[in-house]
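Only one protein chain is missing from this complex, and each of the others stays in its spot.
For clarity, chains are labelled A and B in written order, and residue numbers in each chain start from 1.
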Amino acid sequence: MNVLEVSDLKKHYPIHAGLLRREVGRVRAVDGVSFHIAQGETLALVGESGCGKTTVSRCILRALAPTSGSIRFDPGQGETVDLATLPKRALRPLRRHLQMIFQDPYSSLNPRMMVGDIIAEPLRVNGVPAAERHARVLELLDLVQMPAVARTRFPHAFSGGQRQRIGIARALALNPRLVVADEPVSALDVSVQAQIINLLLDLQDRLKLSMLFVAHDLSVVRHVSDRVAVMYVGRIVEVAPTDALYRTPRHPYTETLLAAVPAPDPMRRGRQMKASGDVADPAKPPPGCAFHPRCPYAQDRCRVERPELTEVAPGRWASCHRAQEIELAGVA
Amino acid sequence: MVERTSLAVRDLAVHFEMEQGTVRALEGVSFDLHAGRTLGIVGESGCGKSVTARSILRIVDRPGRIVGGQALLDPGTAEEADLIAMDPESRRMRGIRGGRIGLIFQEPMTALSVHYTVGNQIIEAVRAHNDLSKAAARDRAIELLREVGIPRPELRIDAYPFQLSGGLRQRVGIAMALAGDPDIVIADEPTTALDVTTQAQVLDLLRRLQREKNIALMLITHDMGVIAEMCDEVAVMYLGRVVEYAPVADLFTTSRHPYTRALLRAVPSILATPRQRLATIGGAVPHPGARPSGCAFHPRCSDFMPGRCDAASPAPLRPGEAGASCFLEAQP
């Protein structure tokens, strides 16, 4: 059963220029993205900066209105709804099922509210009575391994890692069907990051959370996700179960990303960088396969014809003309 | 073969006088930089990595004050000079800063002004340290840009920094650092703001330049992967002290300080098994203003010996010798 099914999602930003502010082009921030998230599953969205990860997650939360496409969401009441076209008014009662964990533990908590009130805010605006709220806040603090005294304190009294726990407690307050986490650990120190990763793993096990985990750190992703979707310039180029993707990537871009990660092991030094050059500009993506200017396997066909995301093995999808013929190196 | 020692830092101590009390950001830091070798400085946020770099260049922000120690340029030779004893505004110091010692920042935009073209700024840096005509300096700037791998440097030299991608900007930052033809380069988290693919390219570049110019490189990072990839020796810092110093291979196989071991276990790995949990270090790095007694790591240490570790500080490391500042080591 799928909690979320996104198909052909697009988000374009018009570029205006000149005196009359005519539209002269479009930033194709997200340009036809499709994926699904099953109940209890964590899907990671990875890719280089500017490839559209945040845009996808904001569209799902409807903090941004998509240009086109559908976002079918199952709020758990038998019927699915299309978040992409829902008017704002109809959206509000659904908000409680879709929550978010933020990247910056400092700006995500209102400095003028006590921690207890911050966690209780979603409960409050959804009409949970005060007595129940109190019990639930204590339960949530315990869930994220924070002491109960935190309730009456203000965010300034807590470190980055503790604030991130508070943010997680707030996101879980209403038992959401789907949690969107945009880079939830990338602002944290190594030791704190490890604690939060473990916490997320615990919560996944205990609450059977469904999660969209946006990250650029492939090592973190390998620890927490069940499946991985790799994005490049507004499109998904490969989707696969985590272990398979790391061991045997099927898209040259995935191979490039994996090869670039420095392993914490001096014995593995001196790996070869496969691709060179910079990420393409989403305002004028290259014709054909957007990755072809950087791809070591590119052929004439790649320069003109755009590959579609196709199933290359059971459960594995890639959008590369040569996915079936080339041998790519992963990390063991 | 022992390389020439370019810089010897001894017992460097820096305090910040704050209203809340004195913050001891550095408490006796010692290490050597050798020509043609890379020293990695690693540690969590706030341990004093940047302050170390800035004190060597004598650009510590107010209210910071260097309260002791030496930074000896060309130690043991006739030209030996102590940077800490110099007036930070003197001609000599300004000549060394950006001349013999180049600095690469984390966010290249901080080193570049948005109001001038890249060329202007590099030319200025070139002329500050060499007696060259404008035209000759421009040629040298183009050459520098080519050296750091910027395609079509004759055109890029007239670009403004914001017209370049993050990777190109960091290359310009490196070109700036090389403008004075330094034999020591301090790189403060040069790749932290970059994507993995770009990071791999920039690290390759740094390695190549170092080989060609026999530079002594001090590489500050909090990424154990970057350390493993780049460094010859490593100094691990915790709360303003070097707690372990070791050749890179030993650090990863037989680390001697409990903090190093804990840190290595807490790093997420690209080789992880699905849903693998990380070993964590309890708590978070204390604020340097509230340094624990004795060994500053004792409240988080798994090998804590009550009555010993919290009573006195373990002996500091002898510069240039591998070891750990810990009571588990033989104490002198």
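Criterion: contacts are C-beta pairs under 8 Å (C-beta built on N, C-alpha and C of every residue); 3 or more make two chains touch, one makes a residue touch a chain.
One rule holds for everything that comes next: contacts and distances are computed from a predicted model.
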Per UniProt record, name of the chain withheld from view ["ABC transporter permease", "Pyruvate dehydrogenase E1 component subunit alpha", "L-aspartate oxidase" or "Acetolactate synthase"]: "ABC transporter permease"
Touch partners, limited to displayed chains, of the chain removed from view: A
Which residue of A:92, A:208, A:284 or A:301 touches the chain not shown here: A:92
Full-complex contact with the absent chain, from A:52, A:122 or A:307: A:122
Given A:65, A:157 or A:313, the one touching the chain that is not displayed: A:157
Contacting the left-out chain in the complete assembly, out of A:44, A:83, A:109 or A:320: A:109
Contacts of chain A with the absent chain, listed as residue ranges: 61, 63, 92-93, 95-96, 98-100, 102-104, 107-112, 114, 121-122, 125-126, 152-154, 156-157, 167, 170, 174
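FYI, only the chains that are shown with their structure count from here on.
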CA centroid of chain A to CA centroid of chain B, Å: 32
Chain B to chain A touching residues, read off their complex: 44-45, 165-168, 195-201, 203-204, 222-229, 248-249, 252, 262-264, 266-281, 284-285
Complex contacts: residues of chain A adjacent to chain B: 48-49, 159-162, 189-195, 197-198, 201, 204, 216-220, 222-224, 226, 242-243, 246, 256-269, 273, 275-276, 278-279, 331-332
